Every structure is written in C-alpha cells, then in structure tokens.
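Here you go, one structure.
What you see is the complex with one protein chain gone and the rest in place.
Chains: A, B and C, in written order; residue numbering restarts at 1 for each.
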Amino acid sequence: MILTLACPDQPGIVARVSAFLFERGANILDAQQYDDQETGRFFMRVVFDPAGADIDALREAFGEVAAAFSMRWSLRDPKVKRRVMILASQQDHCLADLLYRWRRGELPMEISAVVSNHPIETYANLDLSDVPFHHLPVRRATKLEQEAAIWKLIQDTDTELVVLARYMQVLSDGLAAKLEERCINIHHSFLPGFKGARPYHQAHERGVKVIGATAHYVTADLDEGPIIEQDVERISHRDTPAALIRKGRDIERRVLARAVRWRLEDRVLLNGAKTVVFTD
Amino acid sequence: MILTLACPDQPGIVARVSAFLFERGANILDAQQYDDQETGRFFMRVVFDPAGADIDALREAFGEVAAAFSMRWSLRDPKVKRRVMILASQQDHCLADLLYRWRRGELPMEISAVVSNHPIETYANLDLSDVPFHHLPVRRATKLEQEAAIWKLIQDTDTELVVLARYMQVLSDGLAAKLEERCINIHHSFLPGFKGARPYHQAHERGVKVIGATAHYVTADLDEGPIIEQDVERISHRDTPAALIRKGRDIERRVLARAVRWRLEDRVLLNGAKTVVFTD
Amino acid sequence: MILTLACPDQPGIVARVSAFLFERGANILDAQQYDDQETGRFFMRVVFDPAGADIDALREAFGEVAAAFSMRWSLRDPKVKRRVMILASQQDHCLADLLYRWRRGELPMEISAVVSNHPIETYANLDLSDVPFHHLPVRRATKLEQEAAIWKLIQDTDTELVVLARYMQVLSDGLAAKLEERCINIHHSFLPGFKGARPYHQAHERGVKVIGATAHYVTADLDEGPIIEQDVERISHRDTPAALIRKGRDIERRVLARAVRWRLEDRVLLNGAKTVVFTD
Partner (left out) sequence: MILTLACPDQPGIVARVSAFLFERGANILDAQQYDDQETGRFFMRVVFDPAGADIDALREAFGEVAAAFSMRWSLRDPKVKRRVMILASQQDHCLADLLYRWRRGELPMEISAVVSNHPIETYANLDLSDVPFHHLPVRRATKLEQEAAIWKLIQDTDTELVVLARYMQVLSDGLAAKLEERCINIHHSFLPGFKGARPYHQAHERGVKVIGATAHYVTADLDEGPIIEQDVERISHRDTPAALIRKGRDIERRVLARAVRWRLEDRVLLNGAKTVVFTD
C-alpha cells in the first residue's frame, strides 16, 4: 500500500503514523518525508506491506488520525491501476512513447481512452487495437462542445488522470479547474523560458546553448502550473529549428514519461504552486 | 541533531525511533529511510530539533533502543564540526577547491591538518596560513615510517575523516584497515572503467566519448572501495590526453567535494561493499 | 553531396579538395576537419551543393586527387538512402525506437530487413507491415547456418549497414570480419566498465552511481570495437537491477539512434581502434 499525506508541521506526525502502521502489523518498506520550513507544511510518502490487515478498516481508522492532524491524504493499493486518458494531436511521439512504456509495464495504469482532435488514421503506425480511441475534432466555434464531450468522457470512463501528450489545444479555465492536480501537460521548453507558441523557434532565435522540456500540472494560468519534471540537452549554433524540434522530441517524451510514472506511483505532492517529488 | 542508523529490517523500527524522539519533545525536520530488500538491511537518517532535551541523556536512552534492534548508529550535533585531514601531492586542484569551499562555509569541518609528500612551496598560491601543514615525504624504503607518522598525526589531531585529494600514494593495507569508512579517495576515472595508473591516457586510447571521476571509501582492495559519488563529462575525438586531464580536474573536484560534504552531513551509510547516500 | 576522406596528413589537403570543388562550381555548405597529431592522420567531411555538376564525372575526377593523397574516401548523395538491416531479439525497445524514428524521417535509411531469432509474434505491437521480416532462429548447433543465412540476406538485399538492436547473439569472428565498419552494436553498459553478460546486475552489485550505454562498431574482439557514442544517467541506491534495466532502455535507445543517424549521415570515420565523429 502507498500512503501519502500533507499537513501543517507539528511534532509527532511520523511517530503517530508509524505507530499506527506498526500496531496494525504493517511493515514500512520505503518512506520519505519533507518539511517545508518556509511554509510550515509537512509531506510524507510511506510504502508498506499491510501483512494481511484489512484495508478498509485501516483506511477508516486512519481517517481519524488524518483528521487530528488536518491531513490531506491518500491510501492506495498500487496493484489497482489508475485509469488514464491521453489527449494527443498531430505530433504522436509522446503518445507513441507512453503506449510503448505502458505495454512494457513501465507505467502502472489502464488507458481509459486516447482522445485526439485528429482522426485515427493520423496514428496508422501505432497499435491502438486494445485502446479506446475517440476522435473529438475542435474548431474555435465548437471548443465549448468539444470540452464538454471530453469532460463527459472523463466521467464515463472513470478517468483519474489526464495526460496532454503534445495536445495542441489550450484547455479552457473551466476544464483546467475541474482537472486540478489531475492533468499533466508537457511543454516543449525549459520553463519559464520561452512560454507560449513555437518555443524551439524562440530558442533558436535567442541563441541558447541548451534546450529543455517541462512537465507540469495544468492550471488556468497557461505555462504557469506546478512543475513536476524538467530535463535539458545541449545544442550548438549548427542546430536549425528543425533540429531543435527533433532533439526536443527526445527530451519531451522522457520528461513526460517520468512525470506520469511518478504521478502514478504517488510520488508527486502538491505544495502550493510547486511540487514535492519523492523520486526513486 | 542528526541520527543515523542501520540494522536488520523488522517491523516497528520507524515507529520506535519516532516515538522515542516524540516522547522527548524532539521535532523531526527531515527523515529518509531505505530498506534494502536484497540484504534485509534497513537504513535511516533523521534530522531533528531536540527542543531543549538533554543530549547526553537522549544518547544514553537511545542506546537501549539501538541495542534492541542491533543498530549500528550515530547521534551527532551538526554544529560540532568534524576534524578532517587532507592528504595531497603535486596536483593541488582538489586541495585548492576543498580549502575554498571550507572557507565559504560549504563544508562543515575543521581542517586538522594538510599533509603532503611535497614541500609547502608546492602550494605557494594557496592560502595555508590558518591550516596546519605537514610535509611528510615518502620513498619506497620509508613508506612504513611515513604511514606511521600519518597515523600518529591522525591520532594526535583527533582527525575523524581523511580525504585523499589526489594524493598519489597508495595506502598500505594496514593503514587502509585502520581508516575503514573514514577515508575518502578521488579516483580520476569512471570506475570500474580504467582502474590503475594514468586513467585519462587509458580513456584516450580506448576512444571513449564520456569521462568521469569516482569518490570512494578507501579499502585494502585498490579502486574497489564503496563508491560514494560519480560524475561525468562528454569529450570528443579532438580531446588529447592533456585536454582530458584538464576536463577531468573539473569533474574530480566537484565529485570529491560532494562526497566529502555528504559524509560530513552524515548522509553516507555503508551497505556492505556499497553505500546508501541520502542526498539533499 | 557528402564527401568524407581520411589520409596521412600533409600540407595542402584542404586547399586541393576545396579548389577541386570550387573549380567545378560546387559550393561548400558545411565542412569539418580533424588532424590527429598522434597518428598523423587527417580526416575531413565536406557537405557541398554540386550546383548541377555531373556527379559521375566529379567522382571519377576526384579519384585522381584521392590517389595522390592516398585517401580512403567516399562521395555520396544524401538523397540516396542507405539500406539498413536491423537484427533484434526478445527485447524490442531499440527496434521500436528505430522504426519510429525512421517513419518520422529522423533516420535517412531504407530498412532492407528486420531479422530476429524470435518469431514475428514477439513484436505484435509493432507495425512491421511495410518492413520485410525474417525469422532466423538459432541454436548453438545451427549458428553457422543461421549466420550464413544472415550473410546471404545481407547480400541479397544490398544491405549496407547492419544494426544490432539488442540482438542477443554474439556474431562469429567470421561474420564480424565481413561486416567491418558496417555493423553497429549497442552494449548496455558504459564500456569499458561491465563488459560481458548482465551488465546492469554487475553495476548494481558494484554500487555505481551512474549507468550508461555504448554504441560501437562490431569487431571480432567482443565489447572492444571502436566506440561511436556513449551516454549515461544518474542512479541511486534505491535502484534495483530491474530499475536499472528500465532506465537503461532509455539510454540504450537514444545512444543507438544517435550512432545510427551519425553513421547514416557520414559523420563517423574510423581512426584505428577509435572513431572520429563530426557531430552536428
């Protein structure tokens, strides 16, 4: 089981949580804590072997502990896979990569749906045979309806996490708000550098020597959501914008995959406009 | 205070330790655990605010907890700086870097001595004014005596950690044994590649595309001690051995400085022939 | 057109080559030179716009220049794609990645064949519809026959480059010799560290803090071929061998893809047991 929690810091949290687990016969396999001394918030992730304890009873009992410490918490069985919806557009490198990793067992998830504003033929070389695909085209005038359809699909499919895999539509504030802490986007620049459109062209024009990509939670404030992961690669004056786009695809797919995996393994905790990431 | 411990894994360790601290009014500021499921060994590092508790009493009381769990443990006040001896030879880049970082407050230590098999004039450009310097020359025939002098100096100066900052003499098995877990060396290659002498020349000859450096505990088995930290840099066919040596200096000094800092902050725990490093 | 050449160094090579091109109306778009002062060998890669010049005549005329300087040389039209055979085994991450990049236009090649010692069902999630697939199973007793079949296929399909995409069979000395400078392997360690079998398990056991992968030309001397590209990633004590294998897949596929692309773009020149790589 994986227990995550965040609460105002005070003495005794670790003692209370670990005693709770010990008394019920559970054995801690891995644990990480972080105390943000700036905000006074405490974060914890515990992986434990319940050793036969009744999970529902455990959950109910822990609710009282959590209430006493004003915790925001979650208790999950990692064997129950999260349901994830992937949104894509024309560029399919992140989609292809996520599908590949999912089939290899790198990403503990069920794919509830792949949604695209482009038709399925766009992905003729990808194996979508065992994945529900939905073509939801969008024009400016139909954005409202399309987003309503996405939202309905999220609900109908019990989707817990939405991944924007180079989905080239900006979510409306309304949809972003509904998906708080449940929607990860990959931005093709090393934020906060080169916000907005065509970041590789911006990077080329500025003459930077390193490019990057950023996986972040989607918020109403475009390109300002809490950052989960970033990575970079060196470039040189020889790199055209096309070369940057090519090199960038490699960065984007590995940054997004890491962020999604960490999220699926309950390693990402929200800390205001930032994240705490208990990496492996 | 910083508490570190390692012991055979069993349920209840975190609960026992955190309850112990809570009962005495201490507040946990940072904690990391690791359970090596291969060897069944459990490792923990806890930083806590003792909040006025009597440290000697705390230490004595914890001794009983430790005994019950067969812990190897340490409880230290980070404000009491460790005494560190630096051994150097002709190449002074690691020595210069450690001195600089020490003066900047990056390394929480007192320098008990700088020892070299070269005279102090070798370091004419370094400020050794506030550091005890000892010239202990060595030839094959006098190695035994020189090592005895080093060992005496370690004892006389209450040295807790010895840093081989590109010290170009191999310690004898006897001295290495005395300094178990207390002596860090920087090897100028990405171990286990290029063991032995002139690793940059070996790397050049092999035509590798990345070079590295390795900080490790010294053991009787040369270049086989537990690795604490490694880092690398890209090179190209244009790099001569001289260029590799130059680039390598940069890697060596940052790898050694990181390893020393982590060791001084009780972040490095021995796990058989390997290390657990609770990085910041 | 791309011209590459290697020859003993002497004054006047660049002057002679560039005058040759200028006199025929060609315009140099990119050029890189390297003079190995250790071996006295000179290397050059020139990309030029022939501006309507007759290529066959150009090639014939350049033959005389080349002879005068004892050059090993090649003149290629980059629009004529090289024919590449990919050999794979059970692990398909490198194969999947090469196929994806090929379809995206990142790798200027035609796939002459995909050959595996496993049946096509192994790759059920990959789109092999437009790629000739050959199942050539192998046992110890049939290795000779299987390699003969591979060699026949190489000849029948006009294959110019063979890529061992985590092909888990060691080529015999005979086949390796036939494929000199035409066969790239990806080794799943940072050579020369952890040669031989199960390198990630070796790395885990040694407790290294960085793992890597190496793309190299295949030679009769296993794991000793000229290195084309290497890359690495940080790991920690928390990483199990399984985690190293997972992280390693990412390193392997990007290292192999880079090496293959550079080779296809005539950026890799052999320099004894090493390579000169004129990167972009």
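Everything below uses one rule, namely that contacts are C-beta pairs under 8 Å (C-beta built on N, C-alpha and C of every residue); 3 or more make two chains touch, one makes a residue touch a chain.
This is a predicted model, so every value here is computed, not measured.
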For the chain not depicted, the shown chains it touches: A, B, C
Hidden-chain contact residue, picked from the options B:D127, B:D156 or B:D173: B:D127
Selected from A:A113, A:L191, A:V218 or A:A257 as touching the chain missing from the view: A:L191
Interface with the unshown chain - residue positions in chain B: 30, 93, 96, 100, 103-104, 106, 124-127, 236, 238-239, 243, 246, 249-250, 254, 280
Contacts of chain C with the absent chain, listed as residue ranges: 9-16, 18-19, 21-22, 25-35, 37, 51
Touching residues on chain A - with respect to the absent chain: 34, 36-38, 190-194, 206-210, 212, 226-232, 236-238, 240, 271, 273-277, 279
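Operating definition for what follows: only the chains that are shown with their structure count from here on.
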Arrangement of touching chains [line / ring / star / complete / other]: complete
Leader among chain pairs (count of C-beta contacts): B-C
Of all other chains, the one whose Cα centre sits farthest from chain B: C
Per-residue multi-chain contacts in chain C, two or more chains: 236, 238
